[in-house]
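Every protein chain except one is present and positioned as in the full complex.
Think of it as A and B in the order they're written, each chain with its own count starting at 1.
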Amino acid sequence: MAPITIASGWPIEARRPLWGGIALIGLIGGIALLAPLFGDPYHQDFVHGLSPAGLPVGPTPAHPLGTDTLGRDVLARVALAGRVSLSIGILAAFLSLALGATVGMFAGFYGGVLEAAGMRLTDIGLALPTTLAGLALTALLPAGLLRPVAIITLLFWAYPARLVYNETLRMRRRGFVEAAVAMGEARHRILLRHILPHLRSLLLTYAPMNAAAAVMMEATLSYLGAGVPLPTPSWGNMISEGQGALAFAPHLFLAPAAFLMLTTSGLLLIAEGLKRIHPEGARFSWLAL
Amino acid sequence: MTAVVRIRDLEVAYGSVRILEGISLEIRKGEILALVGETGSGKTTLAMALARMLPPGAAVRGYVEVDGWAIYDLPVPVLRSLRGRLIGLVPQDAMAALNPVLPVGAQVAEVFQVHLGLSASEAWARAVEALARVRIPRPEQAARLYPHQLSGGMRQRAVLAMALALNPPVLIADEPTTALDRLTQGEILALVRRLQAESEIAVLWITHDMGVVAALAHRVAVLYAGRLAEVGPCAEILSAPFHPYTEALVRTYYDLIHGPRGEPLYAIQGYPPSARDRPSGCPFHPRCPYRQEICQDRFPEILQRGERIVACYFPRGNAQ
Partner (left out) sequence: MARFIGMRVAHGAVTLLGLIVLTFALQFIIPGDPVRMLAPRTPSEEVARRIRAQLGLDRPWWEQLGRYLLRVAQGDLGESYVRRQPVARLIAGRLPATAALALAGVLAEILLGLPVGIAMALSPRLRGLLSGLNLILLSMPTFVIGIALLLALGFGARLFPTTGGAGLRELILPALTLGLAGTPWYAGVVRDRLEESLGSSYVRMAVAKGLPNRWILFRHCLPHVFPALATMAGMDLGAYLSGVVVVEAIFGWPGIGLLAVQAMQTLDRPVVMGTLLVGGASVIALNGVADGLRMILDPRTREEVG
């Protein structure tokens, strides 16, 4: 597999999605980072923030993305929500990938009890209906911003575990592990020096997709009230609030939804770009004849 | 004998790489023409060019006529309706011709359904007949089997049945027996000879095995590095080859079969050139024991001696 090189080394087909994705993430990440500049997300503006009838207003110069039912500035909230959702999502993605890859790698490499135990756990993890289990775990853990991180990690680790396990197994079967052992290399060194680099490409391609899924999961949990607690904004709980106002203030749904979608599509584009860095043969159809 | 296939100055290239050059050939009704050449000589390309089945990147020049139809002048819809009826194709690997998820019988029957408009049951009956014609035992049961359930030989017969289903005037077989064991190969060859005698079909049989040539062919065309080296009746070519390459091929074969045990086998020096770096002039000159100065300057003119043609400045035997 081709090593990943920077910028000019990337094949043409990979550049568009990669740069597109990076641009999107940069944009949203930038907004999230600059969140404090957009104002106070908790301040209820009774002067300009609500219509005479007490309803939220649409985009105005004072509030570029409008206000919500409590008169709070949507832009400020959505920016802060970006910080919250992104931090939780990325952290959870990283932890789940690390945990899953470790389990899968050890199970696939050492075999025996480790393999049996690891794979049985993975099977259970894969069989659990995700959102349902997420809800169950919510009651299990103490409330707070770390809770969704833990939940997502526990829900997601099984998938990379299975992938890494399969890949490690494939490598083990190819025999070069035995060859290395026969040459006297210590097992854990083989793991580090041979297996891990091989897995690197797999993990690198999987990571952005995992991150996208994690961000979406955080949104789902927050939407259901099981993630980030109000009044701290998360894209998910903002959408939940927005749903109640769909009939008269759709921007309360559209703003956080848009930010969420821009983030996830950015991550997915990066994933697509990374996938293209390992080009496969072009496919063509005989039907053209 | 009338010519069913006429090829004039055929040239096939991919970009700047010329695979075939200056090919002029005829295949007559009722004859088996063996196309002999090593890997990379362009044999398969020639076969595909004949059927206009080259991939989109290929540039084709020249004239190809099959059963009176100018293949490359036809609009695509006409070509498609003619395909299958005009040329039967048997590729090298039978598994490559068969769809693994469909029963073999269905894959033969569909030719009847599409081209003759038969109903599914009628087409199936014809398919079973076609399988019987190629001597597949218990054809009614065999038709229901999937390709992977048949042996290699049976599969090749099935593909043959598919190719001959509509009684096309031309059959192109691309090394169909290379992957089979000697015994099965012999059976398939006998089958082809019998079928051909029955139907007077014109056959282009591509091979690199001189033994098959000797057993099967009426005429032989020798291809080297994309150009025709020699064409002529089989018996004459084998007993008195004109082109040094043909001579070497024949000698290799006889040495293999009849050569004294314990002696090193005769082998032609060097390797056949890849399509990209073909030598100048006569492409065989680097390996030719009789080469002279002129051989690397220009490709030799085609000499004709009765039924035979040869492309060489210094042909062997009594071709002077």
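By our rule, contacts are C-beta pairs under 8 Å (C-beta built on N, C-alpha and C of every residue); 3 or more make two chains touch, one makes a residue touch a chain.
Since we're looking at a predicted model, the values are computed, not measured.
Visitor: What chains on display are touched by the one that is not shown?
Guide: Across all of the complex, the chain we cannot see touches A, B.
Visitor: May I ask which residue of A:34, A:55, A:124 or A:146 touches the chain that does not appear here?
Guide: A:124
Visitor: Among B:81, B:141 or B:274, exactly one should touch the missing chain; which is it?
Guide: In the full complex, the listed residue that touches the missing chain is B:81.
Visitor: In the complete assembly, which of B:162, B:228 or B:268 touches the absent chain?
Guide: Candidates B:162, B:228 or B:268; residue touching the omitted chain: B:162.
Visitor: Out of A:212, A:255 or A:277, which is the one that touches the chain we can't see?
Guide: Answering carefully, the residue with contact to the hidden chain is A:212.
Visitor: Just the residue numbers, please: which parts of chain A touch the chain that's not shown?
Guide: 120-121, 123-124, 127-133, 135-136, 138-140, 212, 216-217, 219-220, 223-224, 226, 239, 242-243, 246-247, 250, 253, 257, 260-265, 268-269, 283-287, 289
Visitor: In the whole complex, what residues of chain B lie against the chain that is missing from view?
Guide: 51, 53, 80-85, 87, 89, 91, 93, 96-102, 110-111, 114-115, 146, 148-149, 162
Convention: only the chains that are shown with their structure count from here on.
Visitor: Can you check how far apart chain A and chain B are, centre to centre, with Cα atoms defining each centre and the answer in Å?
Guide: Computed value for the inter-centroid distance: 57 Å.
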